[in-house]
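Every protein chain but one is kept in place in this view of the complex.
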Amino acid sequence: MIELIDTRKVFNVGKPNEFTAVHDVSLCIPSSRVTVLKGPSGSGKTTLLSLVGCMARPTSGRIMLSSVRLHSPLWEFSGGEVSSLPERFLTEIRRHTFGFIFQQYHLIRGLSALENVMLPAYPRGEPYGILKRRAMALLDQFGIGGKAASRMEWLSGGEAQRLAIARALINDPQAIIADEPTAHLDSRLSEELMAILLGLRDQGKTVIIASHDPIVCDSQRVDGVVELRDGRVVSTT
Amino acid sequence: MRKADFFLACIALGFSLLALMFVHSALARREAASNLRAKAKMVAKMGLTDLCLFTEARYTRHPVMADLNTPFQDYPMSIEHYPSGALLPVPRHLTGKGGY
Partner (left out) sequence: MPGFQKQKYLIDFTLSALLRRKGKNTALVLVYALVVFVLASVLFFTQALRREAALVLAGAPEIVVQRLTAGRHDLIPESYADAIRNIRGVSDVSPRLWGYYYDPVFGANFTLLVPQEFPYGRGNIVIGQGVAEVSRSSIDNILPFWTHEGRLTSFKIAEIFSSDSQLISADLILISEPDFRSLFGLAEGVATNLVLTVKNAKERPIVAAKIKKLLPDTRPIIRDEILRTYDSLFNWRSGILLVVLAGAGLAFIIFAWDKATGLSAEERREIGILKAIGWETSDVILMKFWEGGIISLTSFLSGVLLAYVHVFFTSSFLFEPVLKGWAVIYPEFKLVPFVDAFHIATLFFLTVVPYTLATIVPAWRAAIVDPDAVLRT
C-alpha cells in the first residue's frame, strides 16, 4: 500500500513563477489494484505520479511505502517513509519497486529491442545470461520475441508500446506506473493496453495510471478512480 | 559476441601489444649494445664531435662546431631562405656548371 499524507509539491520555490502543482493531498493507493488518477491536463496528476513513483520528493508532507522490502549490501529498507531518503536510496527503491510506462514510451533510439528492455537492470550488474533470459522471456510474453535484435525505430506503434511495458517489468517491480499511456494510441491498441495492465493486476501487481481517456477512466474493470482538479483531490471512487 | 566482451578483448590485445613493445625495445637494445659500443669507439678514435644527421649545410652537419655566421649559406644547391635569392642567384662557379 502506498500512502500520501498532506503531500504538497511546489515548483520554482521563491521565484516569480512559483506554482503549487499538488495541494496537501492525502491518499491511499491499495496494493494489487488498478488505480486511475483522472483529471484534465494541469490537474497535477503527472506530478502526483512522480511523487508516488519516488521520482521526485514532496515539498512537504510524507509518502509511505509499506510492504516494500529491500536488502542491499549497504542498507536495508523494510517499509516506511520514503520522502526523506537521499537520492541514491530513492533511486534504488524506485528501481526495485516501480516500473514506468511513459506517454511517449521514451525508448532509446539506436538500441535493439532486447537492449531497451534490459536497460533498467544495467546498474544492478547481475550476470548477463540471467538478465538476457529474463528479457527474452518478457519479449516472448508480449509477442515481440522475434524482434529482439531489431532496432527500436523499426518497431510498429503497437510493438513499441509492448516493448515499453516489457521494459517496465524487467526488474519485476511491485507496481507499474503509467502516465497517459493511451494518449497516442487508437482505440484498438488502447483496449489491448488496458487488457495487459489488468492482466498484470491479476498477477498481483499494483497499477497506477494517470489518464483522462474514457477508455481508461470509465472502464468497469479498474478498481479505483481518483479525480483531480487544480492539484486537489475532487473525488475518490 | 557481446559488444563489451569484444571491446575488452580489443583493449586487452592493445595493452598486450604495448607490453610486447617494451619487450621488443629491451631485446633490441640488448642486441644493439655491441653496435653502439663500436660506434662510440669509432667516435673516440676519429675524434668526431657530431652525428651525421643532416648533411645539407655546415651548421646542420656539425651543429656543435658551427659559428654564428654559418647559417648564411653553405651548400651551393640549397634553396634560398630569403626573397633576395630571387635577385641574386647562386654564383655559377659554385655549382660547377660552367665554372670549371
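Going in written order, the chains are labelled A and B, and every chain counts its residues from 1.
The rule is simple: a contact is a pair of C-beta atoms (placed from the backbone, for glycine too) under 8 Å apart; a residue touches a chain by one contact, two chains touch by 3 or more.
Computed from a predicted model, the values in this text were never measured in an experiment.
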Visible chains that the absent chain touches, using the contact criterion stated earlier: A, B
Given A:C28, A:L111 or A:L198, the one touching the chain that is not displayed: A:L111
Touch residues of chain B, complete complex, unshown partner: 2-5, 7-8, 10-11, 14-15, 17-18, 21-22, 24-25, 28-29, 32, 35-36, 38-58, 60-70, 74-79, 94-97, 99-100
Residue numbers in chain A that touch the chain omitted from display: 46-47, 49-50, 55-56, 87-88, 91-92, 94-95, 100, 102, 106, 108-112, 115, 118-120, 122-128, 167, 171, 179
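The rule is short, and it goes like this: only the chains that are shown with their structure count from here on.
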Interchain centroid distance [CA atoms averaged], chain A/chain B, Å: 69
